[in-house]
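Dumping the structure here so I can ask a few things about it.
All protein chains but one are shown at their positions in the complex.
The block that comes next holds chain A.
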Amino acid sequence: MVKAARTGLPPRRRGLPEEIVVWEILVRLPPKPLLRCRLVCRAWRRLTSTGDFLLTHHRHQPSLPLVDRYKCNEEFLLGIVSLDRRAAAARLQPVAQLDDTCYMMSADASCDGLLLLSIGGIWWFICNPITRQFGALDLLCGFMVMGFYKHPPTSDYRLLLYRNQELMSEHLIPGDRNTCYVYTLGSSDVPRCIGWPETSASGATVVLHGSLHWYQRSQDMILVFDTTAESFRWMLAPSDRMKCTLDSGNLFDMDGKLGMYCSNDGCTIVDIWVLQDYKREIWSLKYQVELPVPEIRGMLGGAYHWSAMVLSQEGDVLVLVSCDRWLFYIDTEGNLLASFQHYGDGLFTTGLKLKPSLVQHAFFPLLDSYAVNASPFI
């Protein structure tokens, strides 16, 4: 809250101090209405354009599940879905539409409002769908990307890579195969080998305690990457779990704690675990959610296969079930809170979340084929 308001002076009648308006109210606006506010007056334009303000604005933005839809030879659509509990409604908000140059595009990682996109998991791109900046990472063609993070000591944005096949720039990048590399966005240095040949990891990562976390099904362990030391270690996964189906067993950020969920065959029950004690690696079963199967089937108009992801929003843990054109929000007691039907092509939950950002990054103009507000954006 605004400290200056504690000076003891009575508040001005019929108005709010500029500090509260800018730092407590405008920071809560979604990006588009905020940009429109710059047309109100000079002071608002100046105050809402500083780096500090944009960073605070980014911190106030909700982190929402990202969905995508790929339409053959036409476009690639990215959107975020949200649940308005007060209105008991689920909404889809498109964030970017990319043209047919993005053939077979997918969203693979997300960090501070930036998205890592790829074509076939081989060609890599960075985009901010809100500022409509886009750039390619030609040097990384052929690497597999394990994670996308901010390196705390330098504030650089980095990619954690795994080299398991011949690269496009094989001769330029020294080091072995079947091992990990790190690459700093915007840097002219080639990816640097950091070792750890044991395993690669992919899928959604959770950033907590300055580390990236993945659930590794093959080892039934949690792989942890310390983003400061840039080193790996293993952590225990919850034991005594019901047998996870192949597409389940994922981590999520449960209000600052590491959560893990898995579902049974047919995805009718979702178990949600929480890591109560991060240092001692003590997990506990927090919820066992029985999905409202008859209700879901009724709305789908038949028996379909669906997938579930678990997320935490404003302190509530929610299960997001997606099936073809439908999305369902379910609470931890198995109540259907809201559903959403998308007309047209099916939507896919990417497993990623996007926290919209208008923050400007110095690395962007240094990327290959850098463009802003131009193709591939439609």
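Observations on the model:
Operating definition for what follows: contacts are C-beta pairs under 8 Å (C-beta built on N, C-alpha and C of every residue); 3 or more make two chains touch, one makes a residue touch a chain; residues count from 1.
Rule of thumb we're sticking to: contacts and distances are computed from a predicted model.
According to UniProt, the chain absent from the figure is "SKP1-like protein", selected among "Ras-related protein Rab-21", "Ribosomal RNA-processing protein 43", "SKP1-like protein" or "Exosome complex component RRP45".
If you put the hidden chain back, the residue from A:L35, A:L92, A:V190 or A:V359 that touches it is A:L35. When the omitted chain is restored, the residue from A:L16, A:L300 or A:V359 that touches it is A:L16.
Although one chain is not drawn, its touching partners on chain A can still be listed: residues 1-2, 5-6, 8-11, 13-16, 20-21, 24-26, 28-33, 35-42, 44-45, 85-86, 131-132, 284-288, 315-316, 331-333, 335, 372-373.
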